[in-house]
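With one protein chain withheld, the remaining protein chains of the complex are depicted in position.
Our next item is chain A:
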Amino acid sequence: MALPLEIPPRARSAIGASKASPMYNLRSSIVSTGSTTSLASLFAGTGASLPRDIVDDIKSVIHHAFVPHIAVHVSDDVNDIIREKGLPDLYQLIRSYGEKVQGRITARDSQGSSVTFEDFAVRFVRLSDIAQRPDRNSRNGAGSTLRNGGQWDGASAESMNSEELPLVDELLDLHLSHAEELIETSLATEAESHTGQAFYLLYLRKLLSGFPVTSHETFSHPVACLIAISSRNPSPIDTLRQLYKSGAEMEIPGYVNKEYLRYYVLVHDEDKDDIQKSTALFEQMKRHFGLHCHLLRIRSSMCIVSDEDSVPLAKSQWLPASDELAELHSRQEDDIEGDSLSRFIHGSDESAIKTMIREMVAQSIIPFMERNIASWNDQILSRRKGIGGRVLSFSRRFLGSTATRSATNSATASNFDPVTNSYDPVTPEAQMRKLADWAFMLRDWKLAYDVYNTIRTDFNNDKAWLHVAGAQEMTIISLLLTGQAITPKIRTDTIDVYLDAACYSYVTRFRAFYAALRCLLVTVELLRLSGGSSAELAAKWAIKALDLNIRPTVGRALISQRVGDCYAVRQGAGSGGWGGRRRKAAMWHVLAADTWIQLGKYAQARHCIDVAMPRYMSTEFVYIRRFLDQLKLDSGHVNLLDLGSMKISDDTEKDSADTDDVDEEKVDIAEALIEEGEKPRFDGKRRSILIPQTANGDAPGMMTMEESFNDRPL
């Protein structure tokens, strides 16, 4: 077999450059040509900012993570109709449509100017899930967590335990294995491009999609509740009242405010029921319950692919990892037994659902939230911030400190209840937190930042550490989202201090690894987007996130890769790239590759090696070289450049006999390159090639070594 030795050195370095990410691309080609240093300084600045779409991707993940939650509470007859359609319940039918509310949504911010969102989203949850979730977690968590000198108590802390994390890891593992299969069978060459950022975004999304219901934040508390009955119900108004009552009486944790908006929906069955009767009923509903009502007209018949207006049921992007895992497992069983769930719905149904959600969000939920934000802002925040409030809180603090000294923890001093580790929802503290969270959901970062800043000190006075940590976390996130320039002073005085304190509280005081990880990763992403020295800070905190997770899991590999990405964002100045972090980025990519290999995800490992390689191409560090050669062998990675210039040392070649048997013939690109001559065209689709091995274990196309590394001095 011919070797690509004919490729002249210049062209070879061009191959090496094109395989790498664009940042390396530029630099390595310059280094190799040597004479174009002035060009380098021209281009040095361009790599500093990230491409527009990546910024949007990450921002939208973060925007969509913190959205209003809407509980769904329906009567049995509604679910009967949905079951006839072939879906388990109404929640499953509508949940994916909440992820992209049709059209634009306009909200008013605290200054009174209106803001338009193209991509507003809401998340549906079953009301019963909110009631169950803390229970389920505390039951499982109770065994593993110890009471810690009375530092923390109650179900709220336990519910944030890290049990979601292994599930996220498991899910990602499934996704990755699937992608890996596609690559191995070379069905998907473009799947290679997914190896970079896409999986990390997926990881982040899954991590952010299942917020536990806790006392220290209200994102997962319902903003509204959708109460639905169907046209089949014999006593509709009574049933609605019943649902209202059963919803209110449901055992929701005490810190969840039950004063949420009720939205009444009448589900009309187009196929079987009379629309006139339903309209009359709907009018009656409006009289009884006011304006927050909607008539949803859907068909009860099952829809199959061949139907005229069938559309696939939208796939939910924001399913919590546990749910998605369950779904994947059940689908695997279905494949054997035959499909039991319908994957298609009528087009008319889809548009009816979209219209309902749009109407509900635009006409009921947003105004409801705006109204509440305005009134809380008025009544609580201004009072707290005004002179009277200052005096009040000061005297309370004074009284509180004496009270705790004389009597043990009397309730007069603070509203904080240390037994349940929560505030009652009617206390000013809880309402302010809610105000901040809601402002955050409506993307009024400025207001949210102000309020988080204010309540942080309140929580601090009450020694409500979990709440302090929550407020610190959100202070940083909202500060970063305001787009204010991050000065070094803010970096050291605010971000570093708060992040450190929040992580300490989460991890040491409450063992809430999930909360800590979420806090770190969201901040890391936002810092990374700011670029420059913030990116280095991002890397620093991402490394801290690694400490939370010692075992080699998918999450760990993805985060190490992210550390590398964070460093890579920081570009140096001038032709030398002074102040850049290229070497660090490369090192972290190599470490990620190592973890990927331990996990058996070779395509990921190859991708990481590809990114890191240009930095180590001509390194004279013996062990680095040897380690990289080993990684390449383990992952089945042979890069084109190596064929000409690299040598494999004796001992590693021996190992190659018992590594994976590569059956794919993928050298065609190499051959194509040779035929084309000096200027190889490289479209970036295939970044590594696999070399088939001959019977004696030698890979053809490897050069034999000319000198051993061993005789270099140590």
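Throughout what follows, a residue touches a chain if its C-beta (ideal position, glycine included) is under 8 Å from a C-beta of that chain, and two chains touch if they have at least 3 such contacts; residues count from 1.
Note that in this section contacts and distances are computed from a predicted model.
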{"item": "Per UniProt, the name of the complex member that is left out, chosen from \"TRAPP subunit\", \"Autophagy-related protein 16-2\", \"ESCRT-II complex subunit VPS25\" or \"Probable vacuolar protein sorting-associated protein 16 homolog\"", "value": "\"TRAPP subunit\""}
{"item": "Chain not shown: contacting residue from A:Arg126, A:His221, A:Arg582 or A:Arg606", "value": "A:Arg582"}
{"item": "Touch list for chain A against the chain that is not drawn", "value": "567, 572, 576, 578-584, 586-587, 590-591, 619-624, 626-627, 712-714"}
